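Shown below is the structure under consideration.
After this line comes chain A, so read on.
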Amino acid sequence: MRKALILGLSITLLLTTFGAGAFGAEKLELGALYPISGGLALLGEESWRGAEIARLVRNEAGGVAGKEIVFAQGDASTPSAARSEAERLVEQKKVAAILGTYSSSRCMAASEVTARKGIVYFELGAIANSITTRGYKTMWRTNPTAADFSKAQVGFITDWYAPKLGKKPAEMRVSIAHEDSDYGTSVADSFSNLAKAAGIQVVSVEPYAANTNDLSSVIFRLRKADPDIVVAVSYANDAILLARQAYELKLKAPLMGTGGGHSIQSFADALGKEADGVLNVDFTQYEVNEQFTPGLKEFLALYKKTFNEDPRSGHSLANFMGANVVFDIIEKTGGSLDPEKIREAAMAVDIAPGNTPTGWGVKFEENGQNVMATPLVTQWRDGKLVTVWPESASVMAPIIRE
Partner candidate 1 sequence: MALLEVKQLTKRFGGLVAVNQMNFEVAQGEIVGLIGPNGAGKTTVFNLISGILPATEGSIVLNNCELSRMPAHRRSLAGIGRTFQVVRPFEMTVLENVMVPALTRTKNTAKARKKAFQVLEMMGLDELAEAEPGNLTLAQRKRIEVARALATDPKLLLLDEVLAGLNPTEVAENLPLIRQVRDKGVTIIFIEHLMDAMMSVSERVLVMDQGSLISSGTPTEVTNDECVIKAYLGEEDPQC
Partner candidate 2 sequence: MTKNKLYIIGAFVFLVLLIIPLFYESTFVLHMYTLIFFYTALTAAWNIPAFGGQLSLGHASFFGIGAYTAAILYVNYGVSPWIGIVAAAAAAMVGGLVLSLPLIRLRGPFFTLASIAFAEVLRMIAIDWRSLTNGSVGINIPFKPSLMNLTFQSGMPFYYISLALAVGVVYLTYRIRSSALGFHLRAAASDDEAAKALGVNTTLTHFIALMWSSGITGVLGLFYVFYIYVLEPQTFFSLDLFSLQPALNGIIGGMGTVWGPVIGAILMTPLGEFLRFYLGTIQQGLNFVVYGLVLVLTVRFIPGGIVSLLTPMIKRKKAKKTANLPKETEVA
């Protein structure tokens, strides 16, 4: 027995040591790091699907620089798992770059690893500002940041909503309700700062835990603060709960979501017609002016073909767009993922808004952030999430429900 145990332990240690065999490469292997288990699994997987479709399409068309693209998949179920997985992808799978990640905290942990190893990291979906403000030379992000979300929200409030109410921006009262993980907190902070800078009154900020089963206390606090509009930053479950209880407890102010929680189909399913009129600011969704988003229709068809259902949110589209940008950059370097060559190729990209499936333009700043990506304001109308603002992308005009 004892011998068996010692043997077992030695085998474990040996496996740990040698299990990490090298991988031959005529292919272009990229790490695809998303949370595909744990609490963020749903949208993590949705995000991965977008990148996967981009990969399949590109391979059918001959790959990148003549090489077939292969994804080495990693599961960033928690921030520390993200760190482990980044290590594993780089060291064991020998990937020369990683793309991902949907979740900001996972991206932060994983990209700390790649930055120190001088490996390129492409973020296609996480929005925390800090991802591209750390000054890492190997960090690139194709999607808009939390600050861009806030800009869109503030813009909508000052340009459309305040005039509609017949108020000046300085008379507008805004409350923020946000889930209290890093995602909700940083987005809420960013909005709060921008709103104040625009002269809007932020009358209350209500953080709450996303896994709760009752948000009545948040609603009571919001009722007390009596805002003109409530900006909510939520995951999926709490977005539903907040909207349901806001309706039940007769919160007067309309809700404006920020990102995934409010644009996922289950939100509309859960609320039925009461979802009507809920605003949201998010990545490009599917009910959008097609002039503004060339390639979106094709993406929808591909999605249906590949996964046999309709997309559950716009995350897949954003990752599809981002992955394509990444492949184009790699194409230009001739398949090299050397950080310097990537930098040279990336800084040369210049696409005006309205020319990609998300409608986003592409122009990178020194810090690796795409400054031409802007989120859009959408609104639930008859069970569909339609783009309502800005006008160039909208298919309907926004309404305020009584």
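As a working rule, contacts are C-beta pairs under 8 Å (C-beta built on N, C-alpha and C of every residue); 3 or more make two chains touch, one makes a residue touch a chain; residues count from 1.
Behind the choice of candidates: all candidates are chains of the complex that A comes from, given by their letters.
Please read these numbers as outputs of a predicted model, since none were measured by experiment.
Peer 1: Which of the candidates 1 or 2 touches chain A in this complex?
Peer 2: So the candidate in touch with chain A would be 2.
Peer 1: Mind listing the chain A positions that touch candidate 2 in their complex?
Peer 2: Residues of chain A touching candidate 2: 1-2, 5, 8-9, 12-13, 15-17, 19-20, 36-37, 41, 45, 73-75, 77-81, 83-85, 87-88, 90-92, 105, 108-109, 112, 115-117, 128, 130, 134, 180-186, 189, 207, 209.
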